[in-house]
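Below: one structure, written as structure tokens.
Apart from one protein chain that is not included, each protein chain of the complex appears where it belongs.
Per-chain numbering from 1; labels A and B assigned in written order.
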Amino acid sequence: MSENQNENQNDLGDTSADVTVPPETGTAVGSVERFQDPGVPEHKKRLTDTDPRAAKRAERTVTLLFVLSILGTIGSIVAYVMVPPDGTTAGVRLSTLLLGLGLAVSLLGIGIAGIHWAKALMGDHEYVQERHTLATQAEDREAAVNDLNEGLADSGVVGRRGMLKGAFFGSLALFPLAIAVPLIGSVGGDWNISKFKHTMWKRGMRLAIDPSGRPIKATDVTVGSVFHVVPETTEAFRETHEWITEKSKAVVLMVRLNPEDLLTDQSPEGEDWSYEGIVAYSKICTHVGCPVALYEQQTHHLLCPCHQSTFDIADSAKVVFGPANRRLPQLPITVDSEGYLVAQHDFAEPIGPSFWERLK
Amino acid sequence: MTPWRPRLGACVGVVLRWYRFMTEKLKHSQRDEDIFVKALAARRHHRLAPVVLLLLALLTTGGVYAALAPSTAQAETVSTADIETGKKLFQANCATCHGSNAEGTDGVPSLVGVGAAAVDFQVSTGRMPMQMNGLQAMEKPRQMNEEQTAALAAYVASLGAGPAIPTDEQVDASLGDPSNGMALFRTNCAMCHNAVGAGGALSEGKFAPPLWDTSERNLYQAMLTGPQSMPVFNDANINPEEKRDIISFLVEQRDGSAGGASLGALGPVSEGLWAFVVGMGLLIGAAVWIGAKSS
């Protein structure tokens, strides 16, 4: 049997690849030689239709469910009064639970009662209703087209008055500009997209620990440790929106490697951007901008928890896995006279994800 | 250096230990007639008097001891005997990989200068001794008891200066500020360990473990020593008070979630899964019930 079917399959492929089935054969199969619709199946009576006791029972169940719903509502109100949340985790959890359970019982009671009522007690005879073709009747359609034509003729725009039409559509098309121009003018702030290319890092700016803001001495950075770094600023500035916006470009991740582990960094010829094995790289992923923060001390790999782009800190933060394409920009660092780590200058390239004008 | 502050747990522990020790002694004394007990019992002439007295004595001694004794293993004077024991343990359990002088071998770190904290963390969480080489040492039932661990830690600490085991006060969550701990945790830890310490994935099959069952002392030691993939957070980066704040935040997480079942605290993915399993499950079930013809 199954062999037969397999053969059928092959036949199908072969025959219909070049020869389509003649349509008249199709209609023959479709109309003449088809089974007849047996009609709507016979109605079967339910237990509640035939047994009055079952009907009574269903009625009682429905009533009980409605009462349960009322009890749920009352329970919810009682919980509101008796169990105020004290703000602690457990207190809020209990209050939420009790209020919610009361409301859930109250809603589910009504719902289940309603459905049970409909299924057990309301009529369950199936009815047949005719459908009408959705398309309008021919004469109605004609009348509609006539009406439209008459309307158009009345308006006088048909045919000859080209200037009028032009002015009409022109004015309609242009008036939104009076709203759009001021909106677009302001909606993007100052529209100065060149800000993408710079951060607040400046020559001599100290590196500080995020979020405490303590400046970091080179001696503090031991091998294998990782510092989440922000530029040192005033406490007051750190409580402004400007800070959050600047921080979202300026955050840096700094680690110290054994000097023999540090293969290479991004310093150009004749410069040294790292300091005794301490390297600082932008924490903003070059893929779509997540903070790349997951540093594996043993492999020197830096992993982005959002999309798993992996960068090798020991090898100029180049990409070793994942969707990022470019290495993380390096922040050139050195120490100041007091031994604190400072930036040599801003990043040499725009940080974060790529954008159209990035290299312009 | 170490503050002498009695803690309930330590008190009870010490009392229990003394009680066990003394009951052993008591059994002994019934044959051997301990002078102290005998003297007391002779005067009171009651069969149970020695026991009662002993208990009283125990409680007093225990209390006094707990009040006065330094509360951590680290502060106990490390005797040369301990170091000797530790060395023997090291030779037996660790030297195969770490080298007979803990100098490390190819791919296995040297233990000179890692400090007692690292040893205590690795051994008390069962990570060391490792059963086999793997991507990362897994947590398992500890292979060495407290005394052995202390001896081993003492031996390794004697090889070179390194971070010491934290005091009870340093890891006392009730003294920390969970709010500051939260701020530090999310900047320094959450990217690997998840926002509330549920753990997360690292590259190539390694992972950052969940932190809810980790003891306070181990949490502190992990930050201080940076086991395996984890970076080191020295005291200049996160100072001891800040480390305690982080512990305080993590201990708070043991209360669970204010909203109800925490669903693993894994974020939107587990929420979505539960929405389908519970929510859509119940609602489609209800729809099938509504759509079914009643019999």
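Note that in this section contacts are C-beta pairs under 8 Å (C-beta built on N, C-alpha and C of every residue); 3 or more make two chains touch, one makes a residue touch a chain.
The rule is short, and it goes like this: contacts and distances are computed from a predicted model.
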Can you work out the missing subunit's protein name as recorded in UniProt? Choose among "Cytochrome bc1 complex cytochrome b subunit", "NADH-quinone oxidoreductase subunit NuoG", "Branched-chain amino acid transport system permease protein" or "Extracellular solute-binding protein". "Cytochrome bc1 complex cytochrome b subunit"
Using the definition of touch stated at the top, determine which of A:99, A:257 or A:280 touches the missing chain. A:99
Which of these touches the unseen chain: B:83, B:151, B:190 or B:230? B:190
Full-complex contact with the absent chain, from A:58, A:251 or A:278: A:251
By the contact definition given up top, give the residues of subunit B that touch the hidden chain. 178-179, 181-183, 186-187, 190-196, 198-205, 207-208, 249, 252, 257-263, 265-276, 278-280, 282-284, 286-292
So which bits of subunit A touch the chain we can't see? 1, 4-5, 7-9, 11-13, 15-17, 20-21, 23, 25-26, 28-30, 32-35, 37-41, 80, 84-85, 87-89, 92, 95-97, 99-101, 103-108, 110-115, 117-119, 122-131, 133-134, 184, 187-191, 193, 195-196, 210-211, 228, 230, 239-241, 244-245, 247-249, 251, 283, 285, 287-291, 293-294, 305-309, 319, 321-326, 352-360
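The working rule: only the chains that are shown with their structure count from here on.
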Find the geometric centre of each of subunit A and subunit B from their Cα atoms only, then give the gap between the two centres in Å, rounded to an integer. 40
Touching subunit A in the complex, subunit B uses residues 183-184, 187-188, 191-192, 200, 202-203, 206, 226, 228-234, 236-237, 242, 252, 255-260, 286, 289-290, 293-295
Report the residues of subunit A in contact with subunit B in the complex, numbered from low to high. 44, 46-48, 88-90, 92-93, 96-97, 111, 115, 119-120, 124, 209-212, 216-217, 220-228, 255, 291, 293-299, 301, 303, 305, 308, 310, 321
